[in-house]
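Here the complex is missing a single protein chain, while all its other protein chains stay put.
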Amino acid sequence: MSESLPREDAAHVAKLAKLHFNDQQLNLFTGQLANILDLVETLNEVDTDGVKPTYTVSDNINVLREDVAVKSNQKNELLANAPETQDGQIKVPAIIDEES
Amino acid sequence: MTDFFNENLTSLHKKLVDKEISATELTKEALNKSKSSQSEINAFITIDDEGALKRAAEIDAVGIDPDNILSGIPFAIKDNIVTKGLKTTAASHILDNFVPVYDATVIEKLNELGIVTIGKTNMDEFAMGGSTETSYFGKTANAWDHTKVPGGSSGGSASSVASGVIPVALGSDTGGSIRQPAAFNGIVGLKPTYGRVSRWGLIAFGSSLDQIGPLTRTVEDNARVLAAISGKDQRDTTTEDQSVPDFTKGIKKGVKDLRIGVPKEYFAKGIDEGVKDVVKKAIAKYESSGAKVDEVSLPHSKYGIAAYYILASSEASSNLERFDGIRYGFSARQDGQTLEDLYVRTRSEGFGDEVKRRIMLGTFALSAGFYDAYFKKAAQVRTLIVNDFAKVFENHDIILGPTTTSPAFDLGSENDDPVKMYMNDLLTIPLNLAGLPGMSINAGFTDGLPVGLQIIGKRFDESTIYKTAYAFEQDSQLFTKHPGVNF
């Protein structure tokens, strides 16, 4: 594990999270995150060899619904909440790098 | 004038049924108290005058249902629980204009029972915090001392109930966000078993940890509200198919022969001596009432905070990606901007610092090359914490200890030190990691501030928690104490 969070890593993470920090904020955050990671490093004291990770504490298994469709009729309410719409669609700045 | 300090659901219900007071009059009282308390404690983000009075009038028109104790009762709802047509912000700038188009399952259930929603309570932004200081809508004050934090993140709900503004409120608890503010305000707060209450309509923070629960003045009230909001929900497939008992049944059975475990780690160095004293005295009371008390160990509980901050922040980093300025909420639009610019501006301006910190931490913990060392490691430690509790519960019915490491601290005192702030959740977090139910009740006072007794039960055994809490509550009569100010 890393001793603390390098500034470049913090910038990379910010990019992934779509957040922007100015230099001063980034310094502050890097410092605070480093402190948090120091706290997290205490996990290294725990021997977890062969321990199964727990991602949920729900005992539910195979809770699946039948394939039945229900129309919401919420289209207009949903569009009304959108910042910008056109022709029943959601308007966004031009998507340049097309990928789908 | 109705004095909520001296009322409970049973007494209010009787007055409504006997037509001593109408739902509309009761609603007006709650609205007035809410509004007049705002300048002092700022417990609400939204007070819904119009909606509440309209609703109360409808209930009066139909008549109070004598078989339904919640009929006509004013409620305050934490502002991360969505309410159709009523602004729901999660205390964030990024949702400060957001009006949901649907109701949370708990709201649907309560509405069916005839409650009146007075307003939406203040909280830490996206429930991330333990002091209700990270809200975009200003800080909430502690009911007992307005210079202290109310705890968090359900600070508005806890402070409003403790201040006699509202009889009952809903909160949510991801790492202690119901129990800790309940402790700081000397009231009753329960985090149900994970899977007991539907999360449909709860704005997600840590999906594997979040639960909605009641904050009330009395244990019995709490039991009644829990019964009303519990149950399997097809829209939340993590809710379990467990029967919902009448939690008030057997509440008076007493604690004779109850096998109580007291974890030694919950009285470790660093925990406030005043808190320890009060809680020890409370536990002694149980012993004198015939309970069998012995010391147990939860050896991995001290790693709870580290594991929790990784897991909760990782889940949160993903849950909060949907706030992108495209479909709803705040959108930092500018002419000619790129898509990337819209994303980054909306999120950078829309989220506060604590939320950003957790998004950063969670994004980091999940990112390529770090997943195993952080996210997976934390999930493995979580298993050990689950096992610790399971072992204790093999031969104990209930676990008792303090809810918090200290009483309420000064507003603004821990803002610059996230790690110090996080340490406050030391005693509440392990339950969320294990999915166990836990409650905080008032155990007494230290330096004039309430101290919480935490009562931890087995999965889906809230009944034993209520019985345990009720015994102490009735014995101590602490619920009759309240902060002097009557709004």
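Note that the chains are named A and B in the order they appear, and that numbering of residues resets to 1 at the start of each chain.
By definition in this document, a contact is a pair of C-beta atoms (placed from the backbone, for glycine too) under 8 Å apart; a residue touches a chain by one contact, two chains touch by 3 or more.
Everything below uses one rule, namely that contacts and distances are computed from a predicted model.
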| item | value |
| --- | --- |
| Protein name as given in UniProt for the chain not displayed, "Aspartyl/glutamyl-tRNA(Asn/Gln) amidotransferase subunit B", "Fumarase, class I alpha subunit", "NADH-ubiquinone oxidoreductase chain 5" or "serine-type D-Ala-D-Ala carboxypeptidase" | "Aspartyl/glutamyl-tRNA(Asn/Gln) amidotransferase subunit B" |
| Of B:Leu9, B:Leu26, B:Ile203 or B:Ile229, the one touching the omitted chain in the full complex | B:Ile203 |
| Residues belonging to chain B that touch the chain removed from view | 81-82, 88, 90, 95, 98, 100-102, 104, 199-204, 206-208, 234-238, 314-315, 317-318, 321-324, 326-328, 336, 339, 343, 363, 366-368, 371, 375 |
| Missing-chain contacts mapped onto chain A | 16, 18, 55-56, 58, 60-72, 74-75, 78-79, 86-95, 97-100 |
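In this section, only the chains that are shown with their structure count from here on.
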| item | value |
| --- | --- |
| Chain A and chain B: spacing of chain centres that average the CA atoms, whole Å | 24 |
| Parts of chain A lying in touch with chain B, wherever the complex brings them together | 1-2, 5, 9-10, 12-14, 16-21, 29, 32-33, 35-46, 48, 51-60, 63, 65, 74, 77-78, 81-84, 90, 92-96 |
| Sites on chain B touched by chain A in the complex | 98-99, 101, 194-195, 208, 234, 237-238, 240, 300, 302-303, 305-307, 309-310, 317, 321, 324-328, 331, 333, 337-345, 347-348, 351, 356-357, 359-361, 363-364, 367, 370, 373-374, 376-384, 386, 418-419, 422, 433-435 |
